[in-house]
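One structure, as structure tokens, below. Some questions next.
Only one protein chain is missing from this complex, and each of the others stays in its spot.
Right after this comes subunit A.
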Amino acid sequence: LALYFHIGEREEKCIIEDIPSDTLVVGNYKVQRWDIHIRDFLESAPGLGMFVTVSSPSGEVLLSKLYGPQAMFSFTSYHTGEHIICFQSNSTRIAVIAGSKLRIHLDIRVGEHFLDESVIQAKDKVNEINVRLEHLIEQIHHVTKEQDYEREREEKFRKTSEETNSNILWWAIAQTLILISVGIWQIKSLRDFFIAKKLV
């Protein structure tokens, strides 16, 4: 767990994962609290936990649990799209002491299939290759899933562009028509007005 960042005690930090359906996402985190007295992050703070909330692209909540200061969580996506993983500490201190912050170590893995290392240790060479090949096939399936999802997204992109294109065309025609008809109405109305007022 190497990458870390800081947030305020009551702050919520979210990260976005755009993934296809049926994808397993595993996250590992470790949280430490800043202690003013020793001016460093405590190795472990009792009672410190993290709320981990995972929302699916349609807004429904896939996972919402309180974990301890160091934990591993995982979820499988049902729909394709942007899933949002949010972290918030369970700190209940209302008056936040100035300079108080949390350090979160984070590691998120998407779509990985884990190789069972104990099986690899078997002396049988053929078995080993077998296991590695199966692992490889799983990974390729994940690549294919991502590509399907990418095709869907590109189609949506294309539809949006074509909609913009026809929008521009029709609105330009509509505005020209409005311009012409309003112009004609203006002239007619003014002419009738001046004739009525016996100015012409």
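Quick notes on this structure:
One rule holds for everything that comes next: contacts are C-beta pairs under 8 Å (C-beta built on N, C-alpha and C of every residue); 3 or more make two chains touch, one makes a residue touch a chain; residues count from 1.
Everything below uses one rule, namely that contacts and distances are computed from a predicted model.
Protein name for the hidden chain, per its UniProt entry and selected from "Transmembrane emp24 domain-containing protein 7", "EF-hand domain-containing protein", "C2 domain-containing protein 5 isoform X12" or "Pyruvate dehydrogenase E1 component subunit beta": "Transmembrane emp24 domain-containing protein 7". Touch with the hidden chain on the side of subunit A covers residues 2-6, 13-18, 106-113, 115, 117, 120-123, 128-129, 132, 135-136, 139-140, 143, 146-147, 150, 153-154, 156-157, 160-161, 163-164, 167-168, 171, 174-175, 178-179, 182-183, 185-186, 189-190, 193-194, 197-199.
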